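A single protein chain has been omitted from the complex, and every remaining protein chain is retained in its original position.
Right after this comes chain A.
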Amino acid sequence: MAMVMGEGSVFLFLLCIGAYFLHQSIKKEDRLREQQQNFLLSVTHELKSPLAAIKLSIQTIVKRDLDKARQTSLLNNSLKDIERLDDLVENMLLATKIENRSYSFPKEEFDLSEMVSRITDRLQIHSCGCEQLINPKIQPGVKVVGDQFALSSVVTNLVENAVKYSGPCAEVGVELTNKDGHPFLRVTDKGPGIPDAEKMLIFDKFYRVGDENVRKSKGTGLGLFIVKEVLQSHDADISVKDNAPQGAIFEITFS
């Protein structure tokens, strides 16, 4: 009797463990499916919205007898939309190459300070027009050995995210220094911040905080995936923490 009870409880134990792993695996599968669904939705939105705006602007110029100022404004908006589409395509291509392991990250020594300055200047023009939105504190002459193209995508993604999630004209901090001989980049924003439960998930491919249908921000869930993968291939660490009183801080330390 005792033997039967013993065998029974072992069987029950194994069954419970099996059920637990099955449950975890189904949950993971569901999450992945949901993320892919979100990715499709966001890509649809991200591709079609600028396309619709460009098409409508051009049709408006063709159909209407507009003054020069209105025409210029429509054309400038279209140029910005084209850049947005270009960034999206670049991100998608880079993410795909990283996934396929077909990208080799050609490394060379270059001036990271110059690159960060160039990127903050470019993004400052595209922000809401307030002079103080991006506040760069860049120590000159910080050098790293790495892939310039991939690392510029890292910096662009981080600063763009900070601008995107900040309120209108809230300050975004970009700080580059040499800390204990290691290049150190910090990007801070005063946006809503990232809940603790999501801090580990935001670097997953396609992951985006919240529901895609009630999107507050543009994006596809590829940016931080690229950031993580590129930094891994450069032996650099990235961490995310809360800003006070609100917002997020991303810190990168190169080895």
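Some observations on this one:
Assume contacts are C-beta pairs under 8 Å (C-beta built on N, C-alpha and C of every residue); 3 or more make two chains touch, one makes a residue touch a chain; residues count from 1.
To be clear about the criterion, contacts and distances are computed from a predicted model.
One chain of the assembly is not displayed; among "Phosphocarrier protein HPr", "Response regulator transcription factor", "Cytochrome b" or "ABC transporter permease", its UniProt protein name is "Response regulator transcription factor". Across the entire complex, the residue among A:32, A:53, A:201 or A:240 in touch with the chain not shown is A:53. The chain omitted from view is touched by exactly one of A:74, A:112, A:150 or A:252, namely A:74.
In the full complex, the hidden chain is touched by chain A at residues 41, 44-45, 47-57, 59-60, 63-64, 70, 73-74, 77-78, 80-81, 212-216.
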